[in-house]
Each structure stands twice: as structure tokens, then as C-alpha cells.
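Only one structure is covered here, and it is reproduced in the block below.
Of the protein chains in this complex, one is absent; all others appear in place.
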Amino acid sequence: MKAQVKQFLDKPVVKPLIALLLMVIAMTLLSENFATADNLFNVLRQVSVNLCVSVGMTLVILTGGIDLSVGSILALSGAVAAGLTRNGLAFDGANLFLGFTFWGGILAALLVGGFLGAFNGWMVTRFKVPPFVATLGMMTIARGLTMLYTGGFPITGLGASFRFLGTGWLLGIPMPVWVAAVIIVFFAFYMKKTPTGRYIYAIGGNPRASLLSGIRVDRIILWVYTLAGLLSAVAGLLVTARLDSAQPNAGTGYELDAIAAVVIGGTSLSGGKGSVPGTVVGALIIGVLNNGLVLLDVSPFWQQVIKGFVILGAVILDKYATRKQA
Amino acid sequence: MKRALPFLLAAILTCCLSACVKRADSGKGRIAVVISTLNNPWFVVLGEAAVQRAEELGYEAVLFDSQNSPSKEAEHFDNILSSGYKAILFNPTDADGSTVNARSAMARGVPVFCMDREINEPGAAVTQILSDNYSGCIALGQYFVQSVGRQANYVEILGLVGDNNTWARSRGFHSVVDCFEGLHMLSQQTADFDQNKAMEVMESMMQAHPDIQAVFCGNDAMAMGAYQAILAAGKSGRIKVFGFDGADDAVNAIREGKVEATGMQFPKTMAETAATFADRYLAGERNLPGKIPVAVELVNAENVSQFGNFGRREPR
Partner (left out) sequence: MKKAVKILLAAALCIPAVVFAVYTEPLDAHREKERMAQFKPEERADYHWEHDRQALRDAALGVGELSRGLAGDAQNFADAHGRVLGIGSKTFFVVKGTLPRFDADEEYILGTCDGHAVRIPVKYIFGNLARDASGWFDIDDFQNTMAFNEISSYLNGRILAEVIPASIPEAGSCFFCGAVEIDPAAPDPECYTVIPYLLDFHE
């Protein structure tokens, strides 16, 4: 019995989950507004963007890499979706106007995100650029492209479909939460049950051994960065829909929140260890922390300090526990 | 022992948080004051005046900083709407992007009163108290022509492009100045209402166009930045600077002859009017006007003694 409990507690997702539960209990006791349906849906809705980005980040970090460009890719995808849906494309020579529907906008965003993610992956695999550097470059490039495309202006007035995606409800649950939930369930399954998922863990744990055992490492790494780009695009769509406008500086700093969620959730930055459910808990911890501190009227500057300490604390704890086991 | 560490962490966190918790009494309820940025003293005055007036009227007022980001503003609105605030005094970050937030608040029965900046959907707020930037810049433009003459080269530094005020000011200015063919605009760039950016933009402009004689800036922070650039280039006195807002440093600069003119907006009037209207609405009044422009007064070397501290110093 004791051994079974120990085994349960050793599962990587459990420790962050306990911390999350304690935080929720604390917040409920401290603030009368926390445990309301309204507020909890707020938290879930606010966390859904970070969840999409963090899932992609989890995959990338599991392979031992990192992706700093997620925020910028988010912005560009959102801008492209907004711009094409609102303004379409005009071809003067052929007297043709190509209008984009809501679905067209989504498709365009995904294509942009996927393409940029694949570019990241290509830099990493073909040219052996360290992921930090490659995605840092992409971060600046994508941001610049967003500024060019939008001219520095927000693109607004996107129509009822976008507004529904951002602020609508389906069966009593906000739409962004549905999107995030579908992604989480899909990728949790993907990582545990499909061969590609297992290969991702293998590559992160021991790249040489994976290569020698016949795993097509380069291809999978390329695929992982492409997925990260696609998920950033989904997040971009959610952000754009929520505000009914594409902002040129959307997504700034989102990569840090994503990395924080991944790390708090128990994923190791050196790769090979971690899980999607862990990241979900990590993102929820950050979300509950953000929301709780605001409800308690804590100054925004103190919020930053506390958040930083939580991240450090989570990593230290995790390292401590791992070393104890070894 | 090691197993207990996560629990220990959570316990410490809880204690820290209890220390941070402020308990407040209700009174007439809470009013949220959402300001686009607290990085600019003009907006700080707007926010604090609103808070002060709301508290004078018996409410508890809480100030929120949107950090010039519509997504931060959306988060604030989420929290406000689930925390039982009675009304929102709102300084939007974007005329179109902030519409969703205002609309969702109104839909939930929380009235929204806009201050200084407008949102492009009339029904999305109960009342919008706006600075009449257009007329203010017409007066400024007329003084510009008087001061600089009918033949001159000038440049323009715009504010945030997503803000209707930026364009109202620019159009007001141009509706006057463009009537005079001898006045040439050599360049028009944006510095996002930021002092440092304006300094850099002005430096570049002076490099590109050595014959600039005047600069019109969309707000006083940028005017001060432009002045710093002019001073550093040794051209002070040769390039006339015009701003807009009525900020303290600009008014002092006019007094010292460094800046030619600015337009005094009245943030305290706007904030106090918004708070008063919110009070009237919550008391049951429904016939409130949709938009109230607040006139902007030209401040130049002749009348600068009457102005200061973001308003009129003494009765006229």
C-alpha cells in the first residue's frame, strides 16, 4: 500500500497538481470572488491561449530544444487571418477580388504558423543552428513581418464568427476553453500512444541512441517545430477573436509564460522528461496565480515578483526531488 | 520530509498572500477606473482625479493600468465583471479594439463611461466625455501660422496610430495649415506618444531635413522629446516646437520660451464629469448624453500665466 502511494506520488504530474489544489483552496479562502463560476471561467478562458502555446512548447522542450518565436508567430498568424478576412486580396490586373471567409482566415493563419514553425525546424535540423538562436531570429523576423503587414495599425472589425470564437459559449463553456481542451486531449494522447510521441521522448532523452536505433531524428524535430508553429497560430486566432482585432504587438512575452508553464509542470529543459498534463497543470498554476493576485488587489509589480519566485521554487523543488531519487 | 516540501511551499505562499490582502468596506459599491497607461503623467492625473471624485461621491474606486495593451485591458475587464463592480470609468487603448470590452460590460449591466478617448461604437458606452482635439488643434494651427509665418518648412510627429485622438489632432491642424501653400510638411512620423521615441524621431528628421523650422507634435511628451533633440543639436531657438495636452513640463517650457504653444486638455474636468455621470446613472438617471466634448484651450506665451497643474490656475 505504501509503495503504491509512493508510486502514485512519483508520477510527474502529481506534485504540481497538489500545489495547484492548495493554491485554489488558498485563493477560495482569501477572496470571496475567486470561487464563482464567472471567475473560474475567466481563469480558464485566460489560460486557454497560454495552454495552446505551452503544449507546443512542451513538445519542443521535450526534444531538448526551445522556441522563443511563439509570441511573434502568434501575432503574425492572427494578423494574417484578420487582414485576409477583413480586406481580402485585390488583383487589379484581372479585376478580381478574392475574399476570405472566416474558415479561410483560419486556414491562412495555420498555413502561416506551420510554415514559420517548419522554417524554425529547418534551421535547427539542416543548418544545425542552436534552437535558442534560430527561434530568437524568427522571433524578430516574425514580429517585423507583423509590423509590415499591419503597418503598425490594429486590424479591427472582424465579424460575428470571430467574435463567437473569442467570446461565445457552447454548452455552457467558453469557446476558447473548448479549443484548448481539444488540443490538450489530442496531444496528451498523441504523446503517450503514438510512435511519434514516444520518439519525441526518446530524442530528448538520448539523441544519439535514438539516431542509432533508426528513429528519423531530423524529421521528427522538424515536425515538432512545425507543430509549435501551428499551435501558436491557433493561439493567435484565439487572441485575435477575443479582442475582435489583430494587434501588431500581440503575443509579446508569451514565450516566457509558456516556458514557465512547461517548467512548473515538471518538464525538464534538457529534454526527455515531462508531459502534456504536467504543462496543463503548470499553466493553470500560473493562471490561478495571476487571477488570484489581481482579485486580492496585489500591486502588479508584486505580482511579477511572486510569479518569478514560484517558477524558481518549482524548478528547485523538482531538481531536489529528482536528485533524491537518483 | 522531502515529500512535505510542496506542501510547505504552498503554505508559505498562502501566508505571504494573507499579508498582502487588503480588506475594504463597501459604501455605495466599487467603481473601476481603467486607464490606458499610467506611464504618462497626464493619464495619471486623469485616473487619480477619477478615483478621487468617485470616492468623494461615496464609492470605493480601484485603478487599473492597461499598459497600452488591449489584451491586458481585456483581462482587467474579465476580472472587473466577475468581481461585482458597479460602473467602469474607461480610458480605452484602442478606438476599435476596446469596443468588445465596453460592449461586454454593458451587456452585463455594468455601465461604461469613456474618458478622453472614444470608442467607435456609440451604443457601447453610456456617455463618452471626450476632449475636442479637433477644435483644439484648429486653434493651435491658427496660432502656428501666426507664429511661424506663411512660408516655412515643418515636420509632424504623430501619436499612437490606433487612437482616434491622434487623427483628430492631425486633421484639425492640417485643416488650417494646409490652406497656406507656403507651409510645407517635410515629414510625418509616429512616436507613439512617447518622449524617448520622439527624441529619436526628431533627431532622424533633423538629419534628413536640415531646413526644418517648426515641429508639431501630437502630445506634450513628444514635444518635450523633440525639444531635447533640438537642444542637443544646437538648434534651439531656430526650430519652433508645438505640442498638445497641457502637461506641466510643456506649460513650464512655454513660460521659459522653449516651446511655442500647446493645447490644454482638462483631464480633471473629464474625470470628474465621468464620475459624476456614473453616480447619476447608478442613482437611476437614464437620459444622459452620448457624447460630451470638452473644449481644449490654446496655451501660448501670452496666456501661459493662467494655466498650470493640468488646468486653469486662476479664475479668468
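Here the chain labels run A and B in written order, and each chain numbers its own residues starting at 1.
Just so we're on the same page, a residue touches a chain if its C-beta (ideal position, glycine included) is under 8 Å from a C-beta of that chain, and two chains touch if they have at least 3 such contacts.
Every value quoted in this text rests on a predicted model; they were computed, and no experiment measured them.
The omitted chain makes contact with just one of the residues B:L57, B:I88, B:V112 or B:V176: B:V176.
For the chain left out of this panel, the touching residue among B:A50, B:I138 or B:M199 is B:I138.
Checked against the hidden chain, the listed residues A:L107, A:A188, A:L269 or A:V315 yield one contact partner: A:L107. Between the chain not shown and the residues A:A90, A:V185 or A:L212, the one that touches is A:A90.
Interface with the hidden chain, as seen from subunit B, comprises residues 95, 118, 120-122, 129-130, 132-135, 138-139, 141-142, 164, 167-168, 171-172, 175-176, 179, 269, 273, 289-295, 297, 316. Residue-level contact of subunit A with the missing chain is found at 88, 90-92, 94-101, 103-104, 107-108.
In this section, only the chains that are shown with their structure count from here on.
Every residue of subunit A that touches subunit B in the complex is listed here, in rising order: 9, 15, 18-19, 22-23, 26, 30-31, 33, 36, 38-39, 42, 45-46, 151-154, 156-157, 163, 166-167, 239, 242-245, 247, 249-250, 291-298, 300, 302, 306, 310, 313, 317, 320-321, 324. If you check the complex, the residues on subunit B that touch subunit A are 2-3, 5-7, 9-11, 13-14, 16-18, 20-22, 62, 65, 69-71, 74-75, 78-79, 81-84, 94, 96-97, 99-100, 104, 161-162, 190.
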